[in-house]
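I have a structure here, written as structure tokens, and I will follow up with some questions on it.
A protein chain is absent from this complex, but the other protein chains hold their places.
Per-chain numbering from 1; labels A, B and C assigned in written order.
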Amino acid sequence: MADNGTVLEVKDLKTYYRVMKGDVKAVDNLNFTVRRGEILGVVGESGCGKSTLAYSLISLKKPLQHISGEANLLGQDLMQLSGREKRKLKLKNISIIPQYALDAFSPTKKIKTFIKDLVKQHGRRADKKFMDKVRERFKIVNLSPSVLDRYSMELSGGMKQRVVMLISSLLDPDLLIADEITSALDVTSQRFVTTLLADLRDEGIIGSAIFITHDLATLYQIADRILVMYAGRLAELGAADEIVHNPRHPYTRDLINSLPRIGIQHKDERLTGIKGTPPDLTDIGEGCRFRFRCQHRTVECDSTPKMEEPRQRHYIRCWNYKSLGSDQNE
Amino acid sequence: MNEKNEAILEAERLTKIFSSGIINKDYTVAVNNASFALYPGRVTSLVGESGSGKTTIGRLILKLIDPTSGTIFYRGEDITNIQGRNSKKDYYRQVQGVFQDPFSSFNPLFKINRVFEMLFREFKPEANNKKELICQSLEEVNLNPGRILDKYPHQLSGGQLQRLLIARALLLDVEILVADEIISMLDASTRMGVLNLLVDICRDKGLAILFITHDLNLGYYLSDDTLILHEGNLVERGATTRVYENPYHPYTQMLFESVPDIEEKWDRSREFIPEQITEVVEEFYQNNQEEGYKEVEKNHYVLMSLPDNSSPGVTEYFQV
Amino acid sequence: MGKYFGKKLAIYLATFFVAVTINWLIPRFMPGDPILSMLAQFQGLEGGQEIIQSRFVQSFGLDQPLIYQYLNFWRSLFRGDLGVSITIYPRPVIDIIRNSILFDIIVVLPAVSLSWIIGNKAGAFSGFNKKADSFLMPFFYFLTSSPYFWFAIVVVYVFGIRLNIFPTSHAYSSGMTPGFTLPFIINFIRHWFLPFFTMFLVGLGGWAIGMRNMIIYEKKANYSEYMKSLGAKDKMVRRYAFRNGVLPQVTGLAIQLGTIISGAILVQMVFSYPGLGYRMVQAVQNQDYFLLQGSFLALITMALAANFIVDIVYMIIDPRIRASYKEEK
Partner (left out) sequence: MFLWKKIKNNENIYYAITNVKVQIGFSLFFLIVLLAIIGPMITRYTYTEFAGPGYHPPSGDYWFGTTLQGRDVFTQTVFGLRSTILVGFIGGLIASFIGVIIGLVAGYKGGLLDEALMMLTNVVLTFPTLAVLIIVAAYLPYRGIVNMAVLVGLTVWPWTARAVRSQAMSLKSSRFVDLSRISANNVFRILFEDIAANMFSYIFMVFILQFMGTILATVGLEFLGLGPTRGISLGLIMQNAVNWNALELGMWWWGIIPGLILTFMIVSLYFINTGLDEAFNPKLREF
């Protein structure tokens, strides 16, 4: 039932961590779609549930549990599929570059052996033709194919990250989830890896991507649309330029105002952070979760705001965003 | 803009070479001939990627490790190889540090009060108004003593713990503070509070701060002077605005090019390959006739070429 | 690579040196004079008094200064002259050791290797399978906690006495003449089985527990998570985890050797199986100092040789060792 463009459609998705202390509502009633050729950026502070979203889609296991809602990948609801059915989709239709990419290889296996074993799991023989394609991909990530005969501990952080990106996109998945792929790297490698993700999309190696990071500036460089998450919920979702240059949700605005930029010095303009700390997600009650830190808090904020669509494909969950005026820097 | 008065701390040709193994040692040059100075009331940011040696410089200043060569002057006095607890104690009376990971900076078994008790025991045994001094320094870093004291480290947040370490330095009324990546573990929203606090203290108390970071935006926001470090070499140093506005050294240029900016996106048509920088830098050093540092403009110096050994880069696997 | 070898070799040479020195030191500095007590045993032997007197005095070189005695001791060691046994007079100690080592090896070697292989497999199985884990582990705890000699006694009683299917002492029935005849071989194997079985079972527990813990760590390691999220079947995850778990178990083998050989001494005692350990215990009970020292040295050398072989094997199969010695600080 997916129309031609939609790769992933998430409807009212709820996935909680069931722990001794109660339910951690990490992903609480999330709605978004990813179309073919689109890079969806997901941004938010640590503990806002963005990584949980990645795990929910690709490796849902205890203590994380699916509560309700759907996640339709090319028409199949990931939440209802059995382990075996979901395994068939992995790497071919949906794949992930994990947060721990620098520690993603078994220390006692060469990169080549790992690739061959992995491909065999999907019924593909790593014959000469296939290995040529792999060597071709090494050129794209600007690494010499001799890395194939190396063990992971002989590679630098930047190199490991690229090899993981290469492997995760090996069978040209329709959707590639990139979970914090820049945070452990140096500034120069961060730029290369971010543009690499966009290149993979441009060359059609990956159908679409979800790029999860806490760094809004990096996200803005390649994301077509940006979803701002706060405490497990969608705060605002829209086109990248709209979100960055015309933010409507108070949290998005505060987030952008607290970003230091070259050109602003402490003595000229004093940036303010956001007072207070993110809420604890164990059995958090009703109401807008940002209300304790929001400057525009009113009485309605005590009940959960519903999702509105002020502009085409631009969503927001806030009672008072209209009164903030949307002329931030028109 | 407080102009520079007398430097409180100067490092001259500071070098640190790590060796491992006993029989056939292999050496790594972590810091190579770094010379710089810290001035009271000014924040100096030390910017470099991981493995550039910036943390090593921080630890050299805090005398947690001893330099292989080079000297450190504190108020003109050579304190490079002071030995013995008393002379080190006098030094630590004036120089303190705050580390990157707040949670591993506190002994998990003890309440956070111990951090202050250690100071009183070593530096101010005679003080009788200990509680009062502690509460005062906590309020200065806007922490509420009631909700902080007698708590264990795991009961407080990263931001609170970092502020505690700053309060600790305030209690001692030190002259120099080494802040090694102190906000990289904190969230965007809470880090601004800690940074503004740092700069306010620097201005009000005439503190000299060495702010170590890999985040160029923060470096620009915070510091009066900037030192750019590449593989152990101090490649560019000077007033922050000058270094950022017209970077001269190829590494500094590449560093600024890779910083993502909210205002304009990267030009993705141009090829940008990080590993090429090693070759570009080597070429830069060969083509320059002058050796050592050149003052390209007032208060802005650039390393033109390496006098003797240049540290090896990892080029073997990259397809250059 | 060279550094890894160098360090290991240095340790083994130092160990051998210390062992020889202990051997030389003890009789000379212990309270009470072992030489006199040895001589006392020979009151009855007519004529032998003078020969033994000269032999011991000369080999101990009591008249020369200590340093000469020490060097003399080393020289005789390299010439293979470990003195003469008193209990089996006048057979040279070196001969007794030479054929005792054979019995040691044929029991300890198969027992250790089999318990290592099966123990690791069983440990891996219970590491991956929670149900099996709950009843396998207590069994392994019991096995690895039971002292070697007590377990030997239980084995003797159950298989030797109650079921009476295996002989419980000596290497072969006294009536048999050693040779490659079929009846002898069968008899030999039947005598060999219970000591082997004891060493195997007691050793099994330790390896299983070690591997089970390793597997639990490796199962939760990041590379396992990454493989699963890219669609790897459980079988592949298990294979990778087992490979990483097995390597430390090889070093475990080197560390456990000391304890295993100590265990062998006790097991040989219960089964009176004529290995080095048994000879050593006999030497102690009969105050046969030369045999005692000789068998002690042989045991140490055997332990060192085994350790060295395990180190070489480990160095070959673990890429981290090879790579880690190239990587700079």
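Operating definition for what follows: contacts are C-beta pairs under 8 Å (C-beta built on N, C-alpha and C of every residue); 3 or more make two chains touch, one makes a residue touch a chain.
Computed from a predicted structure; not experimentally measured.
Novice: Which of these touches the unseen chain: B:115, B:148 or B:306?
Specialist: Here the residue in touch with the unshown chain is B:115.
Novice: From the listed residues B:50, B:107 or B:288, report the one that touches the chain absent from this view.
Specialist: The single option touching the absent chain is B:107.
Novice: Taking the entire complex into account, which one of C:77, C:94, C:216 or C:317 touches the absent chain?
Specialist: Residue touching the chain left out of view: C:216.
Novice: Please output the residues of chain B touching the missing chain, sorted low to high.
Specialist: Chain B touches the missing chain through residues 22, 59, 62-64, 85, 88-89, 92, 95-97, 99-101, 104-110, 115, 118-119, 122-123, 152, 165.
Novice: Could you pull out which residues of chain C are in touch with the chain that's been left out?
Specialist: 10-12, 14-15, 18-19, 22-23, 26-27, 30-32, 34, 130, 141-142, 144-150, 153-154, 156-157, 160-161, 168, 209, 213, 216-217, 220, 255, 257-259, 261-262, 265-266, 269-270, 280-281, 284-285, 287, 292-293, 296, 299-300, 303-304, 307
Everything below uses one rule, namely that only the chains that are shown with their structure count from here on.
Novice: Starting from the mean Cα coordinates of chain B and chain C, work out the distance between those two points in Å.
Specialist: 56
Novice: Residues of chain A touching chain C in their complex?
Specialist: That would be residues 58-59, 87-92, 95-96, 98, 100, 103-109, 117-118, 121-122, 151, 153-154, 164, 167-168 of chain A.
Novice: Inside the complex, what are the residues of chain C that reach chain A?
Specialist: On the chain C side, the touching residues are 222-223, 225-233, 236, 240, 243-244, 247, 318-320, 323-324, 326-327.
Novice: What does chain A use to touch chain B in their complex?
Specialist: Residue positions touching the partner: 45-46, 138-139, 142-144, 146-147, 150, 155-159, 186-192, 194-195, 198-199, 214-218, 220-221, 244, 254-256, 258-267, 270-275, 277-278, 293.
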